[in-house]
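Only a single protein chain was left out; the remaining protein chains are all shown in position.
Take a look at chain A:
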Amino acid sequence: MTAPRTALRPPQHQFDPRVLPWWRVQCLIATAVPVVPLAVLGLLIAPARAWLLLPAAAILVFGVAASLAMPVWWHRVHRWEVTDTAVYTLTGYFWRTWRIAPMSRIQTVDTTQGPLQRSFGLSTVVVTTASSAGAVKLEGLDQDQASALAERLTELTDAIPGDAT
């Protein structure tokens, strides 16, 4: 007889589909940082042109391919869930990390929105506990959904007395 085996189930929700273009733009920016200077130098410095343009082209091809493919995969892997008792997230594939923060121990709930995120209508919810292990972040929620969620979390945590340590 084999004993039943316990395993983690993935969190329920995927992030908003608009994270795909947001991640893609981030990837492209990261690609442009080495490619643009290499290309400009390559055009200016004739003797070293091949040595500068070839790596630039290689990085460009790799970066564009990654920015097309990777976000689709990330979108499938990263998940989140908020229940009445806890916040639950899963990130990473090669290094998977599940994080669980109980509602009763949450100290602050913030929403943040960078300029890129704003242009896609996305927002991040940051949930901090008293631990120095770092905040639990839900990056890439619809901005209205994010503020509604933050409000709900704040209400839930306010209802529980104590200083959450």
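Assume contacts are C-beta pairs under 8 Å (C-beta built on N, C-alpha and C of every residue); 3 or more make two chains touch, one makes a residue touch a chain; residues count from 1.
Just so it is clear, contacts and distances are computed from a predicted model.
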Message: So one subunit is absent here. Using its UniProt record, which name fits best from "Putative membrane protein", "C-type cytochrome biogenesis protein CcmF", "ABC transporter permease" or "5-oxoprolinase"?
response: "Putative membrane protein"
- line: Given A:L8, A:A58, A:V72 or A:A148, the residue that touches the chain left out of view is A:L8
Field: Touch with the omitted chain, as defined above, among A:I29, A:M70 or A:I100
entry: A:I100
- request: May I ask which residue of A:Q14, A:T128 or A:T154 touches the chain that does not appear here?
  value: A:T128
- prompt: Which positions on chain A touch the chain that was left off?
  reply: 2-9, 11, 81, 83, 85-86, 88, 93-102, 105, 128-136, 164-165
